[in-house]
Structure formats: structure tokens, C-alpha cells
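Beneath this line is the structure, given in C-alpha cells, with notes to follow.
Apart from one protein chain that is not included, each protein chain of the complex appears where it belongs.
Here is chain A:
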């Protein structure tokens, strides 16, 4: 769990951190889609350069990022290797039993390796530089058009932000409850099926009761502050579109258009 950084926010004040989260989400999706559509060998290298530039400016740290995605790189390498050895089409260079290396297989393997690497790096960078709260704000701003068909957008975004806010708090609580049970002599890794079933109850039950108590506290706090359902709420955090956002937006779009006009066509 410690070397697993997916979805973990790393706070900072870099150029990438300060970009508008809506802009970041849009460009992330755009780069992933572009990486799926390319067929030339040169285009992924350009996109990787863009990723490298983004990592450098985000101050997340190369070591931290690479350490976090090591697991995915192994998985992707394995899939690419299977594709390389098992697909037979075009010119065959080498074969043994069911394995063979063909020109088509090599192309497919290299392309799929680059595609996944780009998608993993760029989505990881988005999650590392955007806090959960910013993500939930972005989701609710994306849902905004649904107001016209009477979807309770404000309620949905409030629910999402409360849920994300309490994940770390409740995680801490789970660990405290587990420690408390351990100190009473409970062993979580031993025993037969019945014993293990019994062990899940002293963890689940306190957590459930606390969940309901916490919901009551939260509800009274909300009511006392004058909460009424599904009205527009002003936010303490405002998302601002700066001049930097425009520059990055235009730059990325230009790069992608150039890739498709000059290299792919």
C-alpha cells in the first residue's frame, strides 16, 4: 500500500498544480484519446516528450512517479511481450513452436506499450497534482448542463465532496479500530472460516455505528448553517481560468493537430 501512489494527491504549488482543474482534466482526456488514435512510431515519442515536460514542471519528482507506476510498467511490458510473440502477420522474422516475431506483431506491441505508458503517466500526473476536492468541483462543473433536465446537480456534488472529504478520516478510524482489537488479542490472519467471519464483525460494527453518528452530527451542522436542498451554493474555492491555462490549452491542441496533420496523414 505504501508504494502505491495511484490516486494519491501530492500537494504543491507548481505551474501544473496552479492550472485550472477543468483545463487539466480536459487536456488529460484529450492526450489519452490522441495516444489511442496514433499509428506512427514518431507521434508517441512527441507525446512522451510532452509528458516529460509536464512531470518536470510539476515538481512531483521523477523518482516518486516512476516508483509509483513500476507495477503498471511490469504489467504493460508483459502484455506487450505476449502481443509480440503471439500475433503472426506480415513478415515473420523468427519462430519457435507457437511463438513468433513478425513485423505486424512488433508494431502492435510497441504501439500498445507506448499508448498505455502515455495514458498511465498523464492520468497519474492529473491525480497527483489535483486534490480530491478540486476533482469533485470539476465533476460538478461538468454536470452543470444537466440542471436543465432537473438533475439535482448541487446535491450530487455535495454528496461527492462529503464522501471524498471523509475517506481519510474514516481510514484512520478503521486503523484505530483494528489496533484496538489487536490490543485485545484478536488475530486477523489466523483461524478457520467461522473465526474469520466472527472477526469481521468487531471491525465493521463500530465503524457502522460511528458512520451513523457522524451523519447525524454532519446533518445538524448543515441545518444550523442554514442548509436547504439543491440550491446553488457559493464556494470558498473558486476555479479561475488564468492566462497560463489559455497558453497550455492552445499549446497542447496545436501539438496534437500538428501530430495528426504532419505525421499521421
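Just so we're on the same page, a contact is a pair of C-beta atoms (placed from the backbone, for glycine too) under 8 Å apart; a residue touches a chain by one contact, two chains touch by 3 or more; residues count from 1.
Criterion: contacts and distances are computed from a predicted model.
S.K.: Would you mind picking the UniProt name of the chain not drawn here, from "Membrane protein", "Ethanolamine ammonia-lyase small subunit", "Oxidase" or "NADH-quinone oxidoreductase subunit N"?
M.R.: UniProt protein name of the non-displayed chain: "Membrane protein".
S.K.: For a quick check of understanding: of A:52, A:146 or A:197, which residue touches the chain that isn't displayed?
M.R.: In the full complex, the listed residue that touches the missing chain is A:197.
S.K.: Can you work out which residue in A:73, A:142, A:186 or A:207 touches the chain that's missing from view?
M.R.: A:207
S.K.: In the complete complex, which positions of chain A touch the hidden chain?
M.R.: Touching the chain left out of view, chain A contributes residues 1, 4, 6, 71-72, 75, 155, 158-160, 162-164, 166-167, 170-171, 174, 178, 188, 193, 196-197, 199-201, 203-205, 207-209, 211-212, 214-216, 218-220, 222-223, 227-229.
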